[in-house]
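Of the protein chains in this complex, all but one are displayed in their positions.
This part shows subunit A:
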Amino acid sequence: MTRLHDTLHRIADEAPAVDLADRAVRGSRRRRRRRTALAAVAAVIAGGLAVGGGTGLLPFRPAHDTVASPVNPRSWEIESSPLPDSGVGPLAYAYPTSCPDRDAPPDCESGAWRVVTRDGETYDVPQALGLDSGGEIRGPLTITPDGRFMAYYSRRDGTFKVRDLESGKELTAPSKVEKEQLNGEVFLRLSDDGRHLAVTVFGSSKRLAVSIDMRNGRTTGLPSGWMPVSVANDGDPITVVDWTDTSSTVRLISPRGDGPAYVIPEYGQRFSALSPDGRTIVKIGMTRNGDGPLDEDGTLGVYDTVEKSWSKVEIRGLPDDTVALRLGHWLDGTTVTAWTVVSADGHRQDDDTTTVHAVDITTGQARLLRTYPFPDVVVPGMVQ
């Protein structure tokens, strides 16, 4: 045994005592009930498709996929084709392929990016780096709220690109980014008009934190260690956040690289995009339970950068056991998108689908926007 082994064991000694048996059984029963319910829904949808119409609830093209596997359809069973040069409709979502089961065919490629249009067409995006062959690096991909633009890391060109899906026109970042620089946690944010791109990597051996005007190549350095949240259409401001255990700080960075900072008296790193009028930002409300961990407390925290006011609003209208986990773009001046999950006892219970609600920040009222048939998909406009 080595001293590294012994030290790892001393760290493991800090692990909490747990009693998870009954909780796991409850979670499994809940999942089984949910699968049964979704299978029933899928059968209804399949029936609808058979007579010539779809409900659009599950953004899927082939009825047989939905019937065969209503939850977590297997990547290799879904019909897809390479992304055409042009004429691609707005995207509904993107996901990386997965080949975890023993019956996956030998040619199943894991971690490759796929996009799905609102019309249900599924396309492979081989030009975008997904999970690299060593399994260490995962190329990012992001989609604008309207689904018309996507940004990705190009395998061939070794840098970031923004693609207008309808015209097929691509804008390319002015300088190369070594693939190894993505060996960390990559945050890629794209302005709604597809012109400005912000990218920051945490944990990489080589620093990367910039915002790029993809039309003229002008590049703005971003502060190191701050997570980009959103970029305004004219590139001003770029919203970045940092956090401590008891507070979080929002900075609005101008193209000159400076800008004001606003301190919010609550931990958090899950923020919405900056509102279209440039003054409001929303975060997932977090509260520490005694000496325990910080948990989502069922609220949204709303910060007004003009008034410098901070308030919290309780989210209402979500199904039982559902909490908002992430936030995204704004649907109008008071409504923000929220990624929601089923959670019990602070633990996520559903990992079969992705659900997005719209939440009115003045009332906290939520309404269901869409359910996607995979967990952890890339949702247009979501701060992921």
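Note that a contact is a pair of C-beta atoms (placed from the backbone, for glycine too) under 8 Å apart; a residue touches a chain by one contact, two chains touch by 3 or more; residues count from 1.
The rule is short, and it goes like this: contacts and distances are computed from a predicted model.
A.B. asks: One chain of this complex is missing from the view, so tell me which of "ABC transporter ATP-binding protein", "RagB/SusD family nutrient uptake outer membrane protein", "DNA-directed RNA polymerase sigma-70 factor" or "Biotin carboxyl carrier protein of acetyl-CoA carboxylase" is its UniProt name.
C.D. replies: The missing chain's protein name, per its UniProt entry, is "DNA-directed RNA polymerase sigma-70 factor".
A.B. asks: Hey, which of A:G87, A:P106 or A:G134 is the one touching the hidden chain?
C.D. replies: A:G134
A.B. asks: Go through subunit A and note every residue touching the omitted chain.
C.D. replies: Considering the whole complex, subunit A reaches the absent chain at 1-25, 27-28, 31-32, 100, 134-136, 138, 183-185, 202-203, 205, 244-245, 269-270, 292-294, 346-349, 351, 376, 384.
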